[in-house]
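What you see is the complex with one protein chain gone and the rest in place.
Moving on to subunit A:
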Amino acid sequence: MDEALLRSLTPAVIGTLVRRGADFAAAEDAVQEALVEAVRVWPDEPPRDTKGWLTTVAWRKFLDAVRADTSRRQREERVDAEPAPGQGEAVDDTLQMYFLCAHPSLTPASAVALTLRAVGGLTTRQIAQAHLVPEATMAQRISRAKRTVSSVRFDQPGDVATVLRVLYLIFNEGYSGDVDLAAEAVRLTRQLAGRIDHEEVAGLLALMLLHHARRPARTAPDGRLVPLAEQDRSLWNTRLIAEGVDVLQAALGRDRLGEFQAQAAVAALHADAPTADETDWVQIVGWYDELVRLTDSPVVRLNRAVAVGEADGPRAGLTALGELDPALPRHAAVAAYLHERDGDAVTAARLYAEAARSAPNLPERDHLTRRAARLNAQLRETDDS
């Protein structure tokens, strides 16, 4: 059974139930139960109409829950008064579900959790495991999120930008559990791109595909982080790169540049270089200039300083870095790298060690510590000879 296909039906079926008169929270619970039953039943009795089967079972689960409810009389009356199935399908239920789950009234973490459940069709347990929190905690996070959006009208157009931020977060969280959240983010963004014609949706999809393509090369078998310049490029997934470049080119052709398209363009230039030395850093600096113009983000300026260091030499990179706040995360790591390139091993080793102390995660800390150790070993050899 194709579980991704099954899960891809989740938002549309929730939408159908909502239009039949179920409230969102109850509809979402009912569809989760129907998914569980599908996983149990389908391998032996695969239905001909998968969506129809899921809708029928979910509706039955919903009615069971309503009947079990203490206020059943009141709610049954309301449900009976709702239009019959099949009416009012002018809106794309799946798309509406993306908007609802990324509603601006939700905190980013709540939007991520709700999107994974109601759009992605993942179970609370899977979402909890992926975020390394207890299932009970995640269940509360999701039910609070449902309450927050309970009064939002389902048929109103939402904001694409908030949806993209949520999908970006899911992709970039990078947690590694049984559930592959990066792959799930790619699936959800691909599904969205198939339903809405928007250049930044395409830009984000391209960005994800181009980074996902590098994943086999990003960590060594021992779990060590392999920086871009040292990655074995033969491990990159050429099929994903080709798709990412195609999607990006079509988006850029519309001449409505946004930050995800610009980030994807940087990733595409890396993907295009057969070796790290052949990277077109001048063009990459150009895209970072666009990103600075679009976002004015200090993180972008930091990455731009790295690119300037590659394009115009480490001194130019250090000059660009000099204009930035040293308190920025990863400032010391970038400074260390540029000093190393500039031949100042003593300063570089000191800054790598400093960067390691403030690294936000273990693989990055280990990587920076190794850099410092390697330079210190070289410096000792020079002293000895």
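Note that contacts are C-beta pairs under 8 Å (C-beta built on N, C-alpha and C of every residue); 3 or more make two chains touch, one makes a residue touch a chain; residues count from 1.
Just so it is clear, contacts and distances are computed from a predicted model.
Q: Per UniProt, what's the omitted chain called: "ABC-type antimicrobial peptide transport system, ATPase component", "Acyl carrier protein", "YCII-related domain-containing protein" or "Arginine ABC transporter, ATP-binding protein ArtM"?
A: The record names the chain that does not appear here as "YCII-related domain-containing protein".
Q: From the list A:Pro134, A:Gly194 or A:Gly322, pick the residue that touches the absent chain.
A: Spelled out, the listed residue whose C-beta touches the missing chain is A:Pro134.
Q: From the list A:Asp92, A:Glu173 or A:Asp280, which touches the chain that is not on show?
A: Checking each option in A:Asp92, A:Glu173 or A:Asp280, the one touching the absent chain turns out to be A:Glu173.
Q: May I ask which residue of A:Leu63, A:Leu225, A:Ala276 or A:Leu324 touches the chain that does not appear here?
A: Of all options in A:Leu63, A:Leu225, A:Ala276 or A:Leu324, contact with the hidden chain holds for A:Leu225.
Q: Identify the residue among A:His103, A:His211, A:Arg301 or A:His331 that touches the chain left out of the display.
A: A:His211
Q: Tell me where the left-out chain touches subunit A, residue by residue.
A: Given the touch definition above, subunit A has residues 107-110, 113, 131-134, 136-138, 140-142, 144, 171-176, 182, 207, 211, 215, 225, 228, 263, 266-267, 270, 303, 306, 359-365 touching the missing chain.
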